[in-house]
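The complex appears here minus one protein chain, its other protein chains still in place.
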C-alpha cells in the first residue's frame, strides 16, 4: 500500500518521521485518530434531490506494536477528499460516505482495522394528527462504519423523543396519570449490506411511545395527542419491549441495543430500560 | 495594598514579572481570573453541625489599563487559604466564604472590582405527601459575591425541578391533560446584608409548580402527587408569575430574575417564561 | 392586529381559549415562548449560491398583565412559514430571517417586544499556512434579533477556537512555554442596519490568538503554526485586548462583549478574561 503516499511525497516528508520510530512501550493500539471533527455533508436521494448535513465525525484506525504514531493529517485528508463539495458526486447514504472515507484512507495510511462515526440530525416531515399541518421533526442519528481487513460492518443508531404515560398511575388515580417526555435510543449493528434505514428505525421508536410528539400542535391536534397518550399507557419497560418487538421484525443478523429513558415528571431523576440482544 | 504581597517575596518573584509590564493595547479588563475550579467546602450551621460540599468556583478581578496581566496563582491561593480544612473555623454561609476569599485576595493582589461565583448542589430533607417517607431532594444553587471598592453585593440563584400540567389541555380534553417535568431558576441580586436564604428560595420555586417532585414515592404518594398536579394546572406563564408573587414578598431591594422551563411532553422543544424586575 | 388571526379561524378556535383568560397573578411577563427548536435554514448569498444550516432557534414575546398565556403554536407556525423550503425565496442573512419571522408573528399574535435567537455552525474555507491545503473550519455563531414596537436590533455572536502561548512561561523557561487551546466569544449588539458580518467577527477573533488553528496540518504547516505561536506569546488578557482593539475599529454603536478562555495546559481549570463596553 506504500506506493500510494503521494501527499507525503509532495510535502517533502519522505525522511523518517517521528511517528515511524519504534515506541518505548511495544503494545498495539486498538483505536487512534481524531474526534469531534465538524464537517458539511451532502447526500443525493434516489430521486436526485440533495440533502445537506452538518456532521460530527470521528475516525480511528489501529496501530501496530512497533510504530510510535499514526499520521493524523492523512485521516482528515481522507475525509476531506471524499466529502469535498466540488470533486465528487454525492453518495446516497452516510454508510457509503463512511465506506468511501475508510477506503480512501487505505490508500494513504497502512492500517488493518478502521472505524468512522458520523453523527448528525435528521429532520423528517410529519403531519399533525387532526389539522394535518406539516411539521419537520428532528432526530439525532449516527452511523458507525468499521472495517477489519476488507470486511465492512455498520452500526446505525437513532434517537427519538416521545412521551410515556404511567399505567400504574392511571389505575391508581382512576383516569388521571403522570405523563412525561421520553427518549429511545435504538441501535443496530450488522453487516454492511443489510437494508437498515434511519427512517424505519425512527418510525419504530415513535410507535413505541405512549404518543409521538410534534413541533406544532393546534388545539385539536393537542387534544388528539393527549387522548392517544391516555389510550396507550406505558411503563419505560413497555416502551423498550414494544421497540424490541418491531426492531426484531427487521430480520437482520447482528446486535440490537435499545435504551428507553423516561424523564419522570414526578421525580427529579430518570427511569431507564435497556434490552440488548445478538441475533446470529 | 502593595505592602501585603508576602507570597511573591517568599518565592523569589521580586523582580518585575511579565504580568507587571505595559500591555500593547492599553485597555482596562472588566473581569480576569479562573473558572471551573473544583473545591471542597465546609459550612457550620447555627446548631454547630457541619455540612460538606463540592463546589465549582470562578474568581475574577478587574485589571487596570497599564498592566499586562494579573497574577492568577494568587487568586487560587486566596481560595485555598480561606477554605483550607485545617486552618480556619468553617463559615456559616457561602456568602461569608465569598466575602472571606475576596477580602483575603485584597491582601495579595491589587484590584478594585472582584467577583466570586460558588456553585454547588444542596440536598434538602423532604417527606413524601402520604407515607411521610424521608427523602433528600437535590437543588443546584449558586452564590455570586461581588465587591466594588469596599461595597459587597450578592446574587443568589436556585434551580428547582417540579412539574407543569397544561390547563388548556385539561379543558379541551375534559379531565385528561399532558404533564411534564419543569424547572425554575430563581435569582436575586441584592445587598450583601439582605436576609435571603437558599432554602426559602427553593420553597418558593417548589410552591410555584403544578406539583413538587420527590425522589421516592410509594403508590399512595404517587397518587397524591398526581392528584395535586390535576388540582393545579399551570402554564409555564403561571409558574413564573406564581414564583414572582412569592419572591416579591421577600421585600428585598435589588434585581429579581425568574426563568421557568417546561420540558413539554407533547413537543420535542421546551416552553420558557421569564420575568425580570428591579426593585429600588 | 387582531384582524390577522386566520389560523385560529381555520381551526375552529374562535371561542375563548384558556390562554385568553385573566391570570391569577396580574403581572406582565418579559419573555415567553419556545426554546431548543431544531430547524433547517437556507440562505442565498449575493452570488446566488445557497447555503444550508441546521439551527437551534428560540422565539420569545412579552405577555401583558391581564392575559393568562400566549398561543405557543403560532410562534412555531411563524417560524415554519418563513423558513419553509417550498414557499419562499431564501433570505440573504440570518438577520433577515429573524426579521421575517418576528414580522410574520405580528400578523398572528399580539405582542410588543419579541426576540428570536438563531444559533448554528459556520464552516469557512481556510488554507494551511505553508502547503496551502484547503480546510473548512467550524465556528459557532448566533444572531439574536429583537423588536420593541417597530424598532429592530440585533446581537451577533461568534465563537472561535485558537491557541495561547504563555508569555510569562516563555520568559521564565527561556524559549520553552506552555501552549493551550483557547476560545473567544465575541458579541456585538447594535442597530439592525449596522453592517456587521460573521466572517469579519471570526477573523477578528482568529487574529487575536497566539495562532489560529486548522483542521488539517501537514508537517511544514504544523511547524509554521508552532513558530507563529512562539512569535506571539499572549496571556488571556492580551487575547481579549487584541480582540477589543480590532472590534472597536468596526465603528458600530451599541454593546461589545468579549470573553476569552484559555484551557490551560498546566492547570485543570481555565483562565478567563472579559471586556464589556457600550459605545453610544
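Here the chain labels run A, B and C in written order, and each chain numbers its own residues starting at 1.
Please note the rule applied: a residue touches a chain if its C-beta (ideal position, glycine included) is under 8 Å from a C-beta of that chain, and two chains touch if they have at least 3 such contacts.
Predicted model, so just to flag it, every value in this text is computed and none were measured.
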Checklist entry - Out of C:35, C:51, C:103 or C:169, which touches the unshown chain? => result C:169
Checklist entry - Which residue from B:25, B:76 or B:250 sits in contact with the chain not drawn here? => result B:76
Checklist outcome for this item: On subunit A, the omitted chain is touched by residues 17-19, 23-25, 27-38, 58, 60, 63, 68-70, 72, 167-168, 171, 235-238, 240-242, 244-245, 261, 267-276
Item to check | Interface residues of subunit C (partner: the chain not displayed) | outcome: 137-138, 161, 163, 168-169, 172-173, 175-181, 211, 213-215, 217, 219, 222-223, 225-227, 229-230, 263-269
Item to check | Missing-partner contacts on subunit B, residue numbers | outcome: 7, 11-13, 17, 37-40, 52-54, 73, 76-77, 80, 84, 120-121, 123, 131, 133-136, 138, 215-220
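Assume only the chains that are shown with their structure count from here on.
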Next on the checklist: Between 0 and 180 degrees and rounded to the nearest 5, what angle rotates subunit A's CA atoms onto those of subunit B?
Outcome noted: 180
Checklist entry - Taking each chain's centre as the average of its Cα atoms, which chain lies closest to the overall Cα centroid? => result C
Checklist entry - CA centre of subunit B versus CA centre of subunit C: separation in Å? => result 26
Checklist outcome for this item: Contacts with two or more other chains occur in subunit B at residues 168, 267-269
